[in-house]
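A protein chain is absent from this complex, but the other protein chains hold their places.
So that you can tell them apart, the chains are marked A, B, C, D and E in the order they are listed, and the count of residues begins at 1 in each.
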Amino acid sequence: MWHLITAPVLLPMLTALLIMLPPIHYSPMRRRWVSMISSAIQLVLVVSLLMQVQQQGLIHYAIGNWQAPFGIILVADTLSVLLVCLTSFLALGAICYGSAGEDEKGSFFHPLFQFQIMGINGAFLTGDLFNLFVFFEVLLIASYALLIHAGGKNKTKAAVHYVVLNLTGSAIFLIALAVLYGTLGTLNIADMAEKVALLPADDLMLVKSGGLMLMIVFALKAAVLPLQFWLPATYASASAPVAALFAVMTKIGVYALLRVYTTIFGANAGELSGIAADWLLPAGLATIALGAVGVMASQDFRKLVANLVLLSVGTLVSLVALHTELSAAAAIYYTVHSTLVTAALFLIADLIASQRGKAGDRLVSGRRVAQPVLLGFMFMLGALTVAGLPPFSGFVGKLMLLQAVTEPGSRIAIWSLVLLSSLLVIIGLSRAGSTLFWRISGSDTAGEKAAPLQIFAVCWLLLASPLLVIFAGPFTELSQQAAEQLYDTRSAINTILHSGVVEGGKQ
Amino acid sequence: MRFKPKFGWLPTPYRSVLLFIVWLLLNQSIEAVHLFFAAVLAVVIPLLTLRFRDPQPLIERPLLALRYILRVFADIVTANAQVAVLILGPKRRLNPAFVRVPLDLQHELPITILASTVSMTPGTVSAEIYPSAELIPAGEPMPQRWLLIHVLNMTDEAELIASIKQRYEAPLKEIFQC
Amino acid sequence: METLVACCIGFLTACGIFLMLRGRTFPVMLGLTMLSYAVNLFIFTSGRLTLRGAAVLGTSEQYADPLPQALVLTAIVIGFAMTAFLVILAIRARADLGNDHVDGKLPDADVVRKESR
Amino acid sequence: MQNWIEWAVAFFLLLGGSFVLIGSIGLTRMPDFFMRLHGPTKATTLGMGGILLGSMFFFSLSGGVSVHELLITIFLLITAPISAHMLIKTALHHKLKAISKTRGLDNIEPAQSKQHDRKPLP
Amino acid sequence: MLDKVIMLVFAMISVALLLNLWRLLRGPSLPDRILALDTMYINSIALIILYGLLMGSPLYFEAALLIAMLGFVSTVAVCKFLLRGDIIE
Partner (left out) sequence: MTLLWILLLPLLGSLVPVFTARWNRSACALATALPPAFALMLLLYHADAILAGGSVRFFQPWIPLLGLDITLILDGLAFLFALLILGIGLLIILYARYYLAPRDSMPRFYAYLMLFMTAMLGIVLSGNLLQLWLFWELTSISSFLLISFWWHKAEARRGARMALTVTGAGGLALLAAFLLIGQLVGSYDLQQVLASAELIQQHAWYPLILVLFLLGCFTKSAQFPFHFWLPNAMAAPTPVSAYLHSATMVKAGIFLLARFYPALSGTELWFVLVSITGLATLLIGAYLALFKHDLKGLLAYSTISHLGLITLLFGMGTDLAAVAGLFHIINHATFKASLFMAAGIIDHESGSRDMRKLNGLWQFMPITATLAMVAAAAMAGVPLLNGFLSKEMFFAETLHQHLLGSLSWVIPVLATVAGVFSVAYSMRFIHDVFFNGQPKGLTKTPHEPPRYMRVPVEVLVALCILVGLFPGYLIGDLLQAASQAVLPGEVPYYSLAIWHGFNLPLLMSVLALVGGTLIYVNRKHLFDFQNTLPDVDALNSFERGVKQFAERCSQLYQWLDSGSLQRYMTLTLLSFILLAGLPLTDLVTLWGGRAELPIDAVNATGATMLLIAAFATVVWHRKRVVALLMISVVGLMVSIAFTRFSAPDLALTQLSVEVVTIILLMLALFFLPHKTPKQSESSRVVRDLSVASMVGVIVGSLSYALMTRPFNSISDFFITNAKTGGGGTNVVNVILVDFRGFDTLGEITVLGIASLGIFKLLTRIPLFKPSSDGDGRPWALERHSLLLSTVSQSLLPLAVMVSIYIFFRGHNLPGGGFIAGLVTAVAIILQYIAQGVDWVKARMNVEYQRVVAVGLLIALATGAASWLFNRPFLTSWFDYFDLPVLGKLELASAIAFDLGVYVTVVGSTLLILASLGKMTTSHRPVHKETI
């Protein structure tokens, strides 16, 4: 049972490998079912891991039985496991959607999807900065491959930009890692946090340089202005289930920002405490503004949703920049909510596009969708949620984030931006919705109806929205707990570095 | 000329011997462990890579082959000394040339060995073997093949051709019995 | 020596970056390759320079820091995988988009004719 | 004994070094590609042989035997002619000019043209 | 004495490498450059072997062996590229 923490990484990997091998490889149905069942099992496992963490507090697992800081450790605290749960939940929906036929439009859909999940979960769980890099690369390479799934010019074009920028990002990541290793002499995040406090004055600025370099990397992953340019085209051109899964990718950047700048450069870092906030807040706010502008500017629905992703990233990054427990709690709730709803919207966009004939998801008048009531309902639910309107999860997220801004200085800026951007989103979405569903031209030839599996997938993701409201009490509580645990760096370090280490590393 | 090996499990005996020696050379040891592994690998690797080998005539006269190798070694040393002199000497004294040597050999391995030898020895480099077997339509008989060589400093063309044929090609024909 | 190495790393980085800023996929690939060289050297030097100290036990007194070496190895492999992907992606882009510009379109329509292989 | 080996090491190293250098001088100095090819393929090969022999003796100096350098030598002997062959093929394909006093230039013609007579492969 | 010999040989190899580089930069034809690169590969084997001697360590042998092998493959590949364009056909 104590190996459970490895499941989110190893189970998807195993699944991917099994799908690549006979006998599963031969039949599309087998590939689908193995992928879906494995994801379902994974969801069960990670939820039980969450319960384990709730009971025991922070769990750490020394891979290879080499204790931190020498070996690589996996760390499960409420935050990381929550995000792993989110990923698993999302992945199950996306895989189901993909299994309705999208998966056969190119090779290796399911293995790549599983690898992607492996990378994401690994990035959430690892307690080692270099290992974080490795998992970043795993998820990136898988995302490159998934991005071009089903082919097409737009995908190729977007992929070139996405890949080159991320490769640059990886290079910067490596340089940052080298600078941090070269000054702190360690790679373990907790150990770095401890070493930063004892840093000689001479090395301070080097570490700062390295620390800020990391910010570029994470901001690039999170798509924060001015490093966000890859996102709209990438997300808008990817196949629907892939785009849905991508919804969580930006959150990894946010997670890494949250983790690194509270643990390593947190309250105990002395002069280096909070080095990121000055840069992150303006960048986050600018991203919100850009996202809102993008929502208004979008000519097709997927682009619009991609800009909604940007907007949510901006919001999250601003919250991270506020650097309080309350803001972290808000960020955590908001992450879960916004990831699921944007993912659902990507899927809905795909359904709409496939039913509107030539018009696709472009915001022009077109054929009537084949299932107006169903899609309209889904759209409505998704739109309300993402716009932060009641009664769905968006408004809880919005209330939480607005309440998290307690500092009078930033309040005016953040509130007005958030509220104004909400208004633009409302306008943009109402325009989009009325165009997609109501502006009808041409004959009413019925398009292809959505497959039951697709409908299930969308409902699965959308289901989260009301649930997050109904159980908002416990859930906000959980976010709060996660934030508290995140900010309790001292005890995390003590647990990871100073508990049960036997001389010589092996226990 | 034979293509078929004597033992199924040892399809290329000379290659196995070579591999055996190479393993020992790599490990620089003749301990039992290494001898054991050398033997195992010397058998296993040829079997593994057997399919990656087009059928070639077998060496029928190993001793002759050994002598051939020694002769080539000696030629390499002299060749190099000669070339060194030519390189360092005045350029205008050089008389480069392209020369065609008619080939009696037919099979790939002997031709390759010949061409390589020519390249390693006095002032010559193999440039081309033509016509290429690829370009002969299937079923047509193989025409006379030629070896085109570049000579750094040629004194007498006929003598050069004769020396190559006699010094290298003839022994090879002997060794492979072809 | 450190100065020299640092200069080399800086220069390689600059060259790599310059190439990556070109508009065609091939120079970008070259630049990326060069940037990885620079980055690998950089990681390597974060363990400081050591002569005669390969981290093989029993071969010397003072060992070089083995950890950055291991990190570089990982980085090399990952970099290789990424470069490989980018290379093939560039081919794909050429096939799909008809040119090798990183933006998928030539900056000037007239150039299309001029650009022969 | 020791001394003798040291001398041998020095001799072989110097011999090797000189040949390597001569090969590269040839590469620099010769007037056309075909002539430049001779230096590296031959002189360098022997030069390497020298240096590797020197190395073998050197490591024998400190006790054990060192024979694996032989492998590199063997390897180079096998591959150098092939590299040279491929290079010269490429040069011929690129129709590089040999210096004018080269004899037998017409011999190149059949090697190239005979192939062109044939109908090309798909 | 050996140290001095080794340094001398080092110098020779270095000069050889610089000459190779010169040819590589100078060209004029592609085969010339490839030849220069091939020679450079082989000369660096010598360099590495010499390093091994200098440090008295046999750890560098594999690097030399690998250069020999890989240098060959890359030379062949470039030639094939110039001849046929498609190196794996």
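Keep this in mind: a contact is a pair of C-beta atoms (placed from the backbone, for glycine too) under 8 Å apart; a residue touches a chain by one contact, two chains touch by 3 or more.
Every value quoted in this text rests on a predicted model; they were computed, and no experiment measured them.
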item: Neighbouring shown chains of the undisplayed chain, as defined at the top; value: A, B, C, D, E
item: Where the missing chain touches chain B, by residue; value: 15, 18-19, 22-23, 26-27, 31-33, 36, 41, 45-46, 48-49, 51-54, 56, 108-109, 111-112, 115-116, 126, 129, 132-135
item: Positions on chain D where the hidden chain makes contact; value: 75, 78-79, 81-82, 85-86, 89, 93-94, 115-116, 118, 120-122
item: Residues of chain E (touch criterion as defined above) contacting the omitted chain; value: 10-11, 14, 17-18, 21, 24-25, 27, 30, 33-34, 37, 40-41, 44, 47-48, 51, 59-60, 62-63, 65-67, 69-70, 73-74, 76-78, 80-89
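Rule of thumb we're sticking to: only the chains that are shown with their structure count from here on.
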item: Fewest touching-chain hops separating chain C from chain D; value: 2
item: Farthest-lying chain, centroid of Cα atoms versus that of chain C; value: B
item: Closest chain to the centre of mass proxy, which here is the mean CA position; value: C
item: Inter-chain centre distance, chain D versus chain E - centres from mean C-alpha coordinates, in Å; value: 11
item: Separation of mean Cα positions, chain E and chain B [Å, integer]; value: 24
item: Of all residues in chain C, the ones touching two or more other chains; value: none
item: Residues of chain A engaged with two or more neighbouring chains; value: none
item: In contact (per the touch rule at the top): chain pairs; value: A-C, B-D, C-E, D-E
item: Chain E partner contacts - residues on chain D that touch it in the complex; value: 6, 9-10, 13-14, 16-18, 20-21, 23-25, 27-28, 33, 36-37, 40, 44-45, 47-48, 51-52, 54-55, 58-59, 62, 66, 68-69, 71-72, 75-76, 79-80, 82-83, 86-91, 93-94, 96
item: In the complex with chain A, residue positions of chain C that touch it; value: 20, 25, 28, 32, 35-36, 39, 42-43, 45-48, 67-68, 71, 74-75, 78-79, 81-82, 85-86, 89-90, 92-93, 96-97, 102-104
item: Chain D partner contacts - residues on chain E that touch it in the complex; value: 1-2, 5-6, 8-9, 12-13, 15-17, 19-20, 22-23, 29-32, 34-36, 38-39, 42-43, 45-46, 49-50, 52-53, 56, 58, 61, 64-65, 68-69, 72, 75-76, 79-80, 82-83
